[in-house]
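Below is a slice of the complex: some chains, not all, each in place.
Per-chain numbering from 1; labels A and B assigned in written order.
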Amino acid sequence: MELKNLLESLFFVSYRPLTIKELVDFSKKDLLEVEEAIKELSEEYSNNNRGLRIIENNKKYQMASSPENAKLIQAFLQSEVSGELTPASLETLTIIAYRGPIKKIELEKIRGINCSLILRNLLIKGLIEEKAGREDDDNEYVVSLEFVKFLGIDNLKDLPEYEKFNKNEEIDKLLGKTDPLWQSAILGEDEEEKEKKEEEADEDSLDN
Amino acid sequence: MMTINIDKFSGPLSLLLQIIEKEELDITSVNLAKIADEYLEYIKKSEEIRPEAMADFLLMAAKLLYIKSKALLPYLFSEEDQAELDDLAGKLKMYKDFVHLSQKVNKIIGRKRFSFFRSLPKSGRRLNILSDCFFPPKNVSTDVLWTEFKKVLENINFLEEELEKKTILDEVKIEDRIVFIKNIISQKIKINFSNILREAVSRTEIIVNFLAILELVKQKEIIFTQDDLFGEIFLESYQELEIIN
């Protein structure tokens, strides 16, 4: 198949992850065809015990070496990837991996703590990526291919119990709820009102 | 009290979880009420909680005290409140699930089955993938660079402000507020709570003040009265009252 052949060449020469959109534009084929070809290529690699992988995350694809050879490749590149993470980093990355794209406020609801600094830290390390929303609060976070590389899997869906935690009504319910009790109890009605007005003001300034 | 390694908890939920597990309790509202005091003990003693995180630890403390008061005075609380309290237990369970997942993820990483992307020359001056090696961009001039750098500076200033705001939080200590409130009460017989809050600028300060009062009540230093729901809270010295009575 010609398309698969072209995609393989493209993945090889590209030094960065390619989005599905870029691949569609470049190959001038349908989205479905491209997705199918990537899937075939990726399966060929895994099933035939090849030295290559196509790893995917968040509709971005990049060619990588297969995880079985990790030790020797690491020695060849003389790289010192340790993969050691602090508990806070690990916890945050796990939540983003299973629940991404996820907003900061949702992450904070799960962790019960302000996450500004840890997010900045992970962004700097390139372990997560930020997708800008309409407002700052709407920014969403996903793990990066760089992080997927550590796991030695092709796709986050291969994580244990991924489906169960990715789509989970119980969690959605807990996250979807605002915390009205505490806001009104501690801030008082007035402040809540104020915040609302501020929000409106922000939106105005954006629209203008 | 068995020591809990502060390094191991990455937030108030983590601390709660460790206390619950140490006491071999299930995660329920009733059990959360039971460990409220222990939680407070930990955050009072711990010097390792970062100032930036203190607000969240205190917020949790307030929630626990709320749950505890609900357990003691159930008739004061509505069903809605009950749902809120169950929510905390639910959230803690959810958090526990993710902690377990993170341990699994850690094991996966620990196998060190890393993948690698294509490498670059280690100290290559330039990376040359086409025969030419200079590709001037269209949208760049000295003015563009100048404007762009000013934007960078603005972002940095914004960042610094945010940080400063956060570090201020540390300056409000429960101990200090306790001393402060004790002093006021020893001078005046009766004072209203909003007076004490007059200088409070943040939610954390309000919480800290509130916690300080609860602590003083517990130590039988003061008593408080509140005539209406959400009305003004009056604080009085416990000893003064005894003398009068």
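Here is the rule we go by: contacts are C-beta pairs under 8 Å (C-beta built on N, C-alpha and C of every residue); 3 or more make two chains touch, one makes a residue touch a chain.
Remember, predicted model here, so these are calculated numbers, not experimental data.
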### Message
Since only one copy of each chain type is displayed here, what is the full stoichiometry of the complex, written as a formula using these labels?
### Response
A x2, B x1
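Throughout what follows, only the chains that are shown with their structure count from here on.
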## Note on the structure
subunit B contacts subunit A in the complex at 7-14, 52-53, 55-56, 59-60, 62-63, 66, 80-81, 84, 87, 90-91, 94-95, 97-99, 101-102, 104-106, 108-120, 129, 162, 203, 206-207
## Note on the structure
In the complex, the residues of subunit A that touch subunit B are 12-13, 15, 53, 55, 62-68, 70-71, 73-74, 77, 79, 81, 83, 85, 87-88, 90-91, 93-95, 97-98, 109-114, 116-117, 148-153, 159-161, 165, 170-171, 174, 177, 179, 181-182, 185-187
